[in-house]
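With one protein chain held back, the other chains of the complex are shown just where they sit.
Naming follows writing order (A and B), and every chain is counted from residue 1.
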Amino acid sequence: MALNENIKFDGKLDGVIETSGAAVQEKRAVIGSAVTIIVLALAVALPFLVQGFVVFQLTMVMVYAIAIMGLNILTGFNGQFSLGHSAFFAIGAYTAAILMDKFGVSYVWTLPLAGIIAFGAGFLFGLPALRLEPIYLALATFALAVATPQFLKLTPLEHWTGGVQGIVIIKPDAPFGLPLSQDQWLYLFTLAVGFLLYIAARNIITSRTGRAIQAIRDNPIAARAMGVNLRLYKTLTFGVSAFYTGVAGALAAIVVQFVAPDSYTLVLAVAFLVGMVIGGVGWLPGSLLGGAFILFVPNIAEEFSKGLSGAVYGVILLLIIYIAPSGAGGLLLKTVEYFGKWRK
Amino acid sequence: MELFLQLVLSGIANGAIYACVALAIVMIYQAIHHLNFAQGEMAMFSTFIAWQLMQWGMPFWAAFPLTIILSFIGGVVIERVVIKPIENAPVLTHVVVFIALFTIINSMAGFIWDFTIKPFPTPFGTAPVLGGGLLSAHQAGMIAVTLIMLVMLFVFFRYTSTGLAMRAAAANPASARLVGIRVGWMTALGWGMASAIGSVAGMLIAPVVFLEPNMMLTILLYGFAGAVLGGLTSPGGAVLGGVIVGIVENLAGAYIPVVGAELKLPIALLLIIAVLVVKPSGLMGRRTVQRV
Partner (left out) sequence: MSALLEVHNLKAGYGPIEVLHGIDFRLPLGGVATLLGANGAGKTTTLRALCGMVRASGDIMFEGKPIGGRSTEDIARLGVAHVPEGRGTFTQLTVEENLKLGAISRSDKRAVAEDMERCFSYFPILKQRITQQAGLLSGGEQQMLAVARGLMLRPRMMLLDEPSFGLAPLIVRELFQILATINRAEKVSMLIVEQNASLALELADEAYLLETGNIVLSGSAKEISADESIRQSYLGY
């Protein structure tokens, strides 16, 4: 295929950005940083401007955003489909809960530990998954999602998991006697963790490793021909993806103060998927929008009509998808293109 | 040993249900190369329509074909109105649209007809076909209808021009356009057929599992597992896969101690995954080789 005719417009934004020259890229980087700083400043100010419950909700939006970032790394950048991320979320949540409840570990340390255990689970799951074609991988992850709540309810494990009732956790106070409410502190804590994870993900994606990961998504045969170790990268990506979602799960456990098997069903896995698509597959900042969508829209739907809340949710979802078939990220790309044409 | 035999036989009987759904899924996949899990909800909704028609006094053998026709039209309409706007969007967007369809249809069914279980009549009567309660008339009827549909669809796709055009449109829409096939309408036709097949499956299954908005989800999953196990390109494999899934489900439930009723589904699925790791294109699927 001739070189300049081979440009993809299917929602994968990175390819298009890389075809621009260095000067344009630098300009984009400066604009990007400016936007990030503004958003960050607003984010830090928010918990002091709104009420306690809204702060809690906003914290959960960020938690979901981190989980969706994890899914995006696997599906958006590596092309592996997962309907089972609720499982890694649950692993992270229960790890944190058990560590805090049974071993008195401080909530801060539960995050990396939950992440590492989730990483292991993801890595181990990724190994046999290598042999499965996409549709079968979807089925396997689906089985994982369906199995998770049942697994958590198993009687032999009740001593650890608390069975059907789950585990209750004590909400931490702000450290060093800072004049912050618990909600405000957890919000800022989550914001910090989320931002760090976002930067880390950005760095991975733009590194050599990231390019290898994306090469596997775009053309696995060519990637292999160029020496990319498919097995290693695919399973590692699974692990990293699970790490992110596991950390999110741990944060969720702390913020909600509670873990129970029925919080981690297939519905959650589907929600992550929807959130990723709404935000833009392969566009990390979109994860925040995705998180906001899956937290707020079901509530909005229920206010519209109790009996038909599912239908309202579905209709809202459809309308947003029609306006932005490639998610918020795709919409942004189209707007940038449009204004680019205008200026010519 | 007796327990084993009983489990296997009742597994086969259940398997007939899954086989029916698996067949629908494979046929749909042949037509439109997509796996739409909202199809189960559409089948459920169609079954409710049949039920409603009978509540209004229509006899079964009038409601049955009318429901099939209405389902066909419904499928075409949904494709033209809901799916066409995103026809060029990436796969994941399609998945999300299917999810949206799922929630809409499920919610509407619950709203219109509520969530209480309703009995659904069987047209085959209740006399047993095989002695000792091994095979009831309805189960025999289910198997017969499934096989008839299988044959009809096979003939359609293999020997008719429209069937060939549909397969081409699903496999390679760009090339199909180049030979003059109106791909959009082929897809709409495919959806109509899928919807019609689904309605038949729903009306056959409802007498056994009772009619309620959530009746199709688990069955759809088992059916999907059966279709995948058999190899998505093989209708015969779909039927075989469905039956095997039924048997495995029963055996796993009885013989694996940890497995209670809740874990039956994931265990069955995971066993199927194990098969696929060994034989990636399913039991009877064709290994499709592509020149790079």
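Criterion: a residue touches a chain if its C-beta (ideal position, glycine included) is under 8 Å from a C-beta of that chain, and two chains touch if they have at least 3 such contacts.
Just so we're clear, the structure is a prediction, and the values are computed from it rather than from any experiment.
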Contacting the left-out chain: of B:Leu164, B:Val209 or B:Val277, that is B:Leu164
Which residue of A:Glu26, A:Asp173 or A:Glu337 touches the chain not shown here
A:Glu337
Cross-chain touch to the chain not pictured, restricted to B:Leu9, B:Val95, B:Ile181 or B:Ala196, is B:Ile181
What residue numbers in chain B mark contact with the hidden partner chain?
161, 164-165, 167-168, 171-172, 174-183, 288-291
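Heads up, the rule we're going with is that only the chains that are shown with their structure count from here on.
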In whole angstrom, what separates the CA-based centres of chain A and chain B?
32
In the complex of these two chains, what residues of chain B are touching chain A?
35, 82, 85-86, 88-90, 92-93, 95-97, 99-104, 106-108, 110-111, 221, 224-225, 228, 232, 258, 260, 262-263, 265-267, 269-270, 272-273, 276-277, 280, 292
If you look only at chain A, which of its residues touch chain B in the complex?
10-11, 75, 128, 131-133, 135-136, 139-140, 142-144, 146-147, 150-151, 153-154, 156, 221, 270, 273-274, 276-278, 281, 307-315, 317-318, 321-322, 325-326
